[in-house]
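All protein chains but one are shown in place.
The block that comes next holds subunit A.
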Amino acid sequence: MNNMVIFPILLPFISGILLLFFRNLKVQKTFSVLSLSASTLLALYLIADVYTNGIRTLDVSNWAAPFGITIVADMLSSILVLTTNIIALCVVIYSFNSIGKEREKFYYYPVFQMLLIGVNGAFLTGDIFNLFVFFEVMLMSSYVLLVLGGTKIQLRETIKYILVNVISSALFVIAVAYLYSVVGTLNMAHLSERIAEIGQPGIITVIAVLFLIVFGLKGAVFPLFFWLPGSYYAAPAPVLALFGALLTKVGVYSITRTYTLMFYHDTDYTHTLLSWIAIATIIIGVIGAIAYWDIKKIVIYNIIIAVGVIVYGVSLFNEAGTNGAVLYLVHDMIIKAALFLLIGIMAKIAGTSDLRKMSGLIKEFPVVGWTFFVAAISLAGIPPLSGFAGKLLIVQGSIEAGDYFGTFIILGSSLIVLYSIMKVFINGFWGVPMKIENKQTKTVNMLLVPAMVLVAISLAFGLGLEKLLPYFSQATETLMNPDLYIDAVLKE
């Protein structure tokens, strides 16, 4: 019994409901910030608690483990919940000065909170059907956030986005139905135990691949990424930051969870497939990242690369690879949010997101420029910064596994990531200063604060990694030993 575990889900829920009643914008803003700060502190407490006491579980409604819904906070979930809340706090502060009155009046902040219920819930749940429900909560809020404002491009892209996600949700239900008919349980720990008993026959491998298709559609891996560039392009900057940082990562987390907790008995097939898909994802992302001259598009394709890198780390299924994947996942959530906020600022200053039409921004906005530079080299993984350790461990893992081709692709992709993001920096910030119409220095400074906070957190993450590593190794330990998770949930 530990109700603290469910409060990262309940807090945004309660504040989302209350925001439906209080339509005054000042109240909405203050309340959003208060609630998100409280969730952040709560997540910190949760991490400390899990670190000392091991995995914390809550049997909702007081029904014992396989029969009720269990909320499970292991170290990975707790870290991801903390990251989510920090990002959401920064994005909501960024929204104050950028999203505009029109959207704010139409339930922007309540829906924002609802999205967080979905994301936090997906990270914390220990039940596969409950995971589906939280996916839907997250997706429905994301539909609203994507279409809110009602411009032509938003309407068109939302249709595509909804269509793809409705299909993938239906597949999710079908996959759960298959799994339920084979093993007869929905609790993840119990599922894992029963799959281990029957030793993953062919049908379970088929279901594992079906889950890969479902989560791959959410997380945008190679053949299933087609919807992402267009849909994300339509969203306004803070919504884009939220989507880019959180939504695809929930898909990646679900792949990680299912492939390390349940479907790990036939790694020859499933994990080899996963690694090929991951490599193809990286290659596609790399091609997209160098092809475009639009700053939004470049960073959007960088999401796809990062998803590929993380999934590749998971597919290695060894200590170093998994640890690297977890580190890189957290790093990437923070840095992608920061980058989207920063390119939002760039687009606001220049009045366009076309790279060829902007130049010399550093003359007028030096702080924006150098913050972007730090974020850019952090993304590429230059040693003292946060992207380094994760990729290093993934490379170490892939060499241990003897997959030199994968190693080469990971290292090569870093180079191209650096090229693509430096292209933005060099063309956007250097060169002859462009004529900037209606310079809004004050607004830009207000927008810059949350972006700088995120970059600072990313810097601290890179520099203070020594201190954080025990937490991440605990997360990896649970992933590599499903028995720890099963014992904690089923209390054997």
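We take it that contacts are C-beta pairs under 8 Å (C-beta built on N, C-alpha and C of every residue); 3 or more make two chains touch, one makes a residue touch a chain; residues count from 1.
In this text, contacts and distances are computed from a predicted model.
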Name the absent chain by its UniProt protein name; which of "Na(+)/H(+) antiporter subunit B", "Electron transfer flavoprotein subunit beta", "Energy-coupling factor transporter transmembrane protein EcfT" or "1,2-phenylacetyl-CoA epoxidase subunit A" is it?
"Na(+)/H(+) antiporter subunit B"
Out of A:L58, A:I162 or A:A175, only one touches the absent chain, namely A:L58
Determine and list the subunit A residues touching the chain excluded from the picture.
1, 3, 6, 10, 13-14, 17-18, 20-21, 58-62
